[in-house]
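Here is the structure we will look at.
For this view, one protein chain was removed and the others were kept in their places.
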Amino acid sequence: MNGKKIVPLEFEQPLLLLAQQIEALEKQLADNPNAELETDIAQLNEQYIHLKRSLYANLRPIDHLAIARHPQRPYTRDYFERWDANWVEMHGDRQGSDDPAMVTGFLQLGDFAVLGVGTQKGRALRDKQQCNFGMPQPEGYRKALRNFHHAEKFGLPIVCLIDTPGAYPGLNAEERNQAQAIALNLRELAGLTVPVVAVVTGEGGSGGALAIGVANRILMLEHSVYSVISPEGCASILWRSGDKVAEACQAMKMTARELFSLGVIDQVIEEPLGGAHHDFDFASQKVKAALIGQLTELTLLSGPSLKDDRHRKFRKMGSFVEAAV
Amino acid sequence: MNGKKIVPLEFEQPLLLLAQQIEALEKQLADNPNAELETDIAQLNEQYIHLKRSLYANLRPIDHLAIARHPQRPYTRDYFERWDANWVEMHGDRQGSDDPAMVTGFLQLGDFAVLGVGTQKGRALRDKQQCNFGMPQPEGYRKALRNFHHAEKFGLPIVCLIDTPGAYPGLNAEERNQAQAIALNLRELAGLTVPVVAVVTGEGGSGGALAIGVANRILMLEHSVYSVISPEGCASILWRSGDKVAEACQAMKMTARELFSLGVIDQVIEEPLGGAHHDFDFASQKVKAALIGQLTELTLLSGPSLKDDRHRKFRKMGSFVEAAV
Amino acid sequence: MDLKEWFASRRKSREAMQVKQPLTTEEYCALWTQCFQCRELLYTRDLRSNFQVCPKCQYHFRIGADQRIEQLADPDTWQELFGNLMSSDPLGFVDTDTYPNRLIEATRKSGLREAVVTGTCLLQDTKVALSVMDFGHFGGSMGSVVGEKVTRLIEHAVEHELPVIVISSSGGARMQEGILSLMQMAKTSAALQSLHEAKLLFVSILTEPTFGGVTASFAMLGDIIIAEPGARIGFAGRRVIEQTIRQKLPNEFQTAEHLLKHGQVDMVVERTKLKDTLHGLVKFHKRKLVASAKAESREQIAQGKVSSRQTR
Partner (left out) sequence: MDLKEWFASRRKSREAMQVKQPLTTEEYCALWTQCFQCRELLYTRDLRSNFQVCPKCQYHFRIGADQRIEQLADPDTWQELFGNLMSSDPLGFVDTDTYPNRLIEATRKSGLREAVVTGTCLLQDTKVALSVMDFGHFGGSMGSVVGEKVTRLIEHAVEHELPVIVISSSGGARMQEGILSLMQMAKTSAALQSLHEAKLLFVSILTEPTFGGVTASFAMLGDIIIAEPGARIGFAGRRVIEQTIRQKLPNEFQTAEHLLKHGQVDMVVERTKLKDTLHGLVKFHKRKLVASAKAESREQIAQGKVSSRQTR
């Protein structure tokens, strides 16, 4: 993460303890060279690598959630900057507001000139507050919609990056019709005749995520999550307990691989070992490559076919039993 | 005006004095019957009728302005109620606001099911304040726009009643982009494929009036006015004086008949003697008849022809000299 | 009959009218309903004949899908569609109980297979596609079946060129179906995109309560949106908002009347007038389609005249 020290997560604690032990022994070794100690350290280092791999190969859903929410995880602006240093941001809903939690702009993605849209969590505290911790106001969705229509007019493919706990649940947001802002985006996205690809890069939280997620292809980063309600919300409603977050994570099937198995998403994008926050450039390149792959396929389709493709995709979603009448 | 006493205007003062004189003599006559007095009264009554006719036949532009602004003049709701006692009001911009200064609804106008749109000044003080004295906020124009699109979708002809000093010049109105709200209505109205007829029923004030006035036909009530800026504004900018309102009214050519001569409007609708406030039912029936006449003609045209007709109408507006190159 | 006899018969009939035994609690409850709002004791039969609206304070009692349909559809015209769809358990979801058990419990309580009933009927002789949600079944939550039935009804309407009326009442998404319940928002909205393109009328009616994923999809996409008096409607729940903004919300917040004031619904209509209002709106918009078709043909005739004149 650009030379900054990476904040460890709770489930990484054993790894951290081992690393501290190794460090201590290395200090000891420096003061007092000793062949036996050297062998011990070598063994511990091997153990460390083994532990790390096994830890990341066996993450529980709640661990994925922790990585997806890591405060140093790359955000929309980090991707846009890496993809196109000269990307041009488009501001505002034209009606009185420019929501920092929703970022929109023009960018060059390989050969594709695209409209980029993404939620933004904010890094520093002030920034986080301005971005409402990544929870857009209705005006943010309306800004996205204005730009969706712009992309439709000029035949620009649309790339949406999703990383939001959900739409902001505030008094003003309700009064300015958060529900309608989301609903309208769902309908209008369904009707576009340009390619739309969405990537869940962190948290995909409920309707607030879906409002920029009605895409021809839905991709997810390996450790990102996507769910109908936050696991905390789910636990408190269904278990009536704040302790059952891990159970809620498990029950809801919110990880990238589970959702891929369910057929809801189309591709899982590999992250650097330990998560995207360990290497922004790696993550950004992987996402870029995945997007270019999808766009290359989608741009073979005509406008009406793209719309039909999107309609068909969501038409199939759901699971039910059809009894004999 | 429904039995309520009509407030006289300043230019009607001579008429008022004469009426008082007649009243005084009539009282005298009642106490003391007298043939000579009776003849006098008869003569005065004749004089009264003569004066009234001559007064209204020779109104100055500023007199028309006074009638157009008469506090008892019929407003949009007065017309809608008279045209269709069961008209259904549509509220709100769907984005957080319902501007009482802009009224929209479905109504039956003879054989035509139409969308009615109109500015509303408000009658009682509280009502006036809520309606911002007939000056819409951006949200009012957006509410109108939402309904224009509804009418377009369902092939409903649109009838707009204009009676506004202009768009509200407030801090919030600016911040929520009053200019864009008006501009967008101008563009979107130009593109509609349903018949649009506008009637200036009182004051047609500047861009705030035009925002519901880009119509296939523009009608004006006999004493209504329509201008690019309020006469007060014009006087204060061009004459740098508040005394020159009459001159500004004269110079701007803002009365129905002048605008008809200029070719800007299509029809002047007769008012009851003394102005529409003397007889709501008469005024409402005259406007209704005029609207039905225009709609009957317009509904002969197809959607694309209606749009072309509107484009051509405004394309011609303006006066200039084309020098030899 | 002399006066004595007459008095005796009066006494007898009065005695016959009097209830011999005091009412049991159940009988009492069946006979009388107390208004939740004004506390007035109402005769249950009267309440029902008044569309379950308190005649004293206009409080609108929650009603089930069956009563809704009875109130709106012309007699004997209701035809249910897609009633054979039932929920499955795609995630094998277990919280403090299994999802299948909860489904059985929901059906036992509501007598319905699912939280929405869909079909067609006549509305004062005009055919409409009607979808009615029932809060009594699983809190009116939207899972795959609700999404599928609403979507199928919209498709049916597109195919048969019918206006669509959807009456919502929902706590939001059905969490037990995880992401699949979220996707119903996209599915129904995409179906409405087709309806929108087909220029067919969609009237959405919001009733107590309508929240979450239902509000943020089809319920807010009506060409015309009607709310019932006093209904609480919103995206986020009241408690969630209060926790987020750390202040108490005003009482009227998220009521139908509050939404009207904030431009989110077109009108608030009392249940007793709902059928007339709907019929008026459907008729108003239907007539126009005919009229505009007329205009097209009239213009063709007019053009025909012009060209025939030119060719002469």
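Some observations on this one:
The chains carry the letters A, B and C, assigned in the order they are written, with residues numbered from 1 in each.
Convention: contacts are C-beta pairs under 8 Å (C-beta built on N, C-alpha and C of every residue); 3 or more make two chains touch, one makes a residue touch a chain.
None of the values given here were measured: they were computed from a predicted structure.
Judged over the whole assembly, touch between the missing chain and the shown ones holds for A, B. The hidden chain makes contact, of the residues B:Y56, B:F112, B:F154 or B:Y226, with B:Y226. Looking at B:L9, B:L51 or B:L238, the residue that reaches the missing chain in the full complex is B:L238.
Checked against the full complex, the one of B:L18, B:L44, B:A246 or B:V264 touching the unshown chain is B:V264.
Not every partner is drawn; the one left out touches subunit A at residues 86, 88-99, 106, 108, 112-113, 139, 143, 150, 153-156, 194, 299-303, 305. Looking at subunit B, the residues touching the absent chain are 167-171, 173-180, 182-184, 186-188, 190-191, 206-207, 210-211, 213-214, 226-229, 233-234, 237-239, 247-248, 251-254, 259, 262, 264, 310-311, 314-315, 317-325.
Rule of thumb we're sticking to: only the chains that are shown with their structure count from here on.
Contacts between chains leave no pair untouched here, as each chain touches all the others.
Set against one another, B-C and A-C show the most C-beta pairs in contact at A-C. A summary of chain positions shows that the Cα centroid lying nearest the centre of all protein Cα atoms is that of chain C. We define each chain's centre as the mean of its Cα atoms; on that basis subunit A and subunit B are separated by 55 Å.
The geometric centre of subunit B is 41 Å away from that of subunit C, both derived from CA atoms. Across the assembly, subunit A contributes 175-177, 180 as residues in contact with two or more other chains.
Residues of subunit C in contact with two or more other chains: 196, 220, 262-264.
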